[in-house]
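Here we show just some of the chains, and they stay where they sit in the whole.
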Amino acid sequence: MNLRNMKVAGNRKIAADTYELKLYTGPDFKTSPGQFVHVLVDPPHYLRRPLSVASISRDELTLVYKTFGEGTKTLAGKKIGEEINILGPLGNGFTFPEEKRVMLIGGGVGVPPLLELASDLHEMGKSIHAVLGFKSEQDVFYEEELKGFAEVTVVTEDGSYGKKGLVTEWLDDSADIFYACGPNPMLRALLTELEIPGFISMEERMGCAIGACFACTIETTDGGYVNVCKDGPVFPKDKVVLP
Amino acid sequence: MKLSQTLPGLKLKNPVMPASGCFSFGKEYAQFYDLNRLGAIVMKAATKDSRFGNKTPRVAETSSGMLNAIGLQNPGVDNIINEELPFLDTFSTPKIANIAGSTTEEYEEVTEKLSSHVDAVELNISCPNVKEGGIQFGTDPALASEVVRAVKRKSKVPVYVKLSPNVSDIKGMAVACEEAGADGLSMINTLTGMQILKEKRKPLLANNTGGLSGPAIKPIAIRMIYEVYPHVSIPIIGMGGIETAEDVLEFLLAGASATAVGTANFHQPLIMPEIIDALPGILEKYGLSSVHEAIGGAHDENIASSLYSS
């Protein structure tokens, strides 16, 4: 665990309301796909913002965020050379598969964490099919980046780009295992659809992001509970009850 | 610079401790710093049985603050004793157990079990009393007296009562608790607030309302402590929006004998050791030679002097 100021190396728009933020990590910042960082934003916004690690290379950490609310909007104003306080890496990332044929499923800003995962899986020699769902053409990002590691199917709700519909309508039947990251309704639909084993990455509003405040607690299928921040955000598909 | 002090049950190295519920049972922040640095450790609320708490979303952000509706989630008093306390026992820092319940009997039972394992208990009386139709123990002086008296009978250690700020007359509540036997007060718990999700036209928190905390509420905490201080002779642990050593001093001057830091831990995980490091310099800057000297310093000289504030 780690708390440090990181200098902005880049912060550019890559799709509608979607930005790619590159940060110099400084030495010894190690993370694995599926982990996230907790990002301090400007006052009067008080809570940090949890954002997934999209990719990491030597001393550069890449985050991709959508400006939903005011806090991420202040992030979009950060210029090269400014510093951002980062807590992380946090949580448990994806467990790598035994299986050969892997399907990655990303919805909207659920796509970024799949990039580093795809890169690692590619190195391990897996066959990867990434199915990415977006609202509309202008929201699409990381298609090209993922193509470096995977076969990519882009799905848009309005059909303005790639296939039309929801990701659940364009799943790959030949996959042995899946990794999914996206909004809860998408995850819920996947769980009823897919019989193969898989991992899902969950989103909950967070306070501490280290397991100390119980803001992000969800029920487990065995009647217990887990904290998404510390025990997740990635869980085996049948471990947790989707809220 | 003398930061140490003795309060009922507590030998404090310094006046800075976590606020209950913002520090779980200590393990997480122990990855960032040595818990022996803290004045005391205050645990998450304990109830009789394990509680899952409210559905999510449980937190929302507000200007200079946050709302929470965790719903007293905790593993239950027995698990706390067996699973959580052994870790905290590896530190020399005094331990305070925060105790919650929905009936007087539950408060008694939890106190009976937990109090022998800790240095003090903090009674969280902001819980709704299910027997009395859900009104909070903390907003009715008679109910508060009753639960304090009951808990005092069971507790093996001093009892601090954590007051709710959602009242017309905080002084009345404080005096009622002192008369019922409280050894100290904690002030303040959160103010009840709400945020509405415009997209869905309903309250954002699954629980509808939540407790407002953070810098936004600091002026209310300071006012309440200042108001209560001259009327009680038991010490006050002050909290509500503390972020800096200067804030700690402001609470001491208002009448607190020690302070707790809650929400600011989420903002800046290293905040407590930072405050502790900065405190001697800040006391010196304002011409003070000890924490003790600062306590109640903003009051006129002629107020009734009290045991924990000279």
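Read from first to last, the chains carry the letters A and B; within each, the first residue is number 1.
FYI, a contact is a pair of C-beta atoms (placed from the backbone, for glycine too) under 8 Å apart; a residue touches a chain by one contact, two chains touch by 3 or more.
The structure displayed is predicted, hence computed values, not measured ones.
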item: Chain composition of the complete assembly in this structure file; value: A x2, B x2
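The working rule: only the chains that are shown with their structure count from here on.
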item: Between chain B and chain A, distance of the C-alpha-averaged centres to the nearest whole Å; value: 36
item: Footprint of chain A on chain B - complex, ascending; value: 21-24, 27-29, 31-32, 44, 52-53, 55-66, 68, 70, 73, 214-215, 263, 265-270
item: Complex contacts: residues of chain A adjacent to chain B; value: 1, 3, 40, 43-48, 71, 85, 87, 204-219, 225, 230, 243
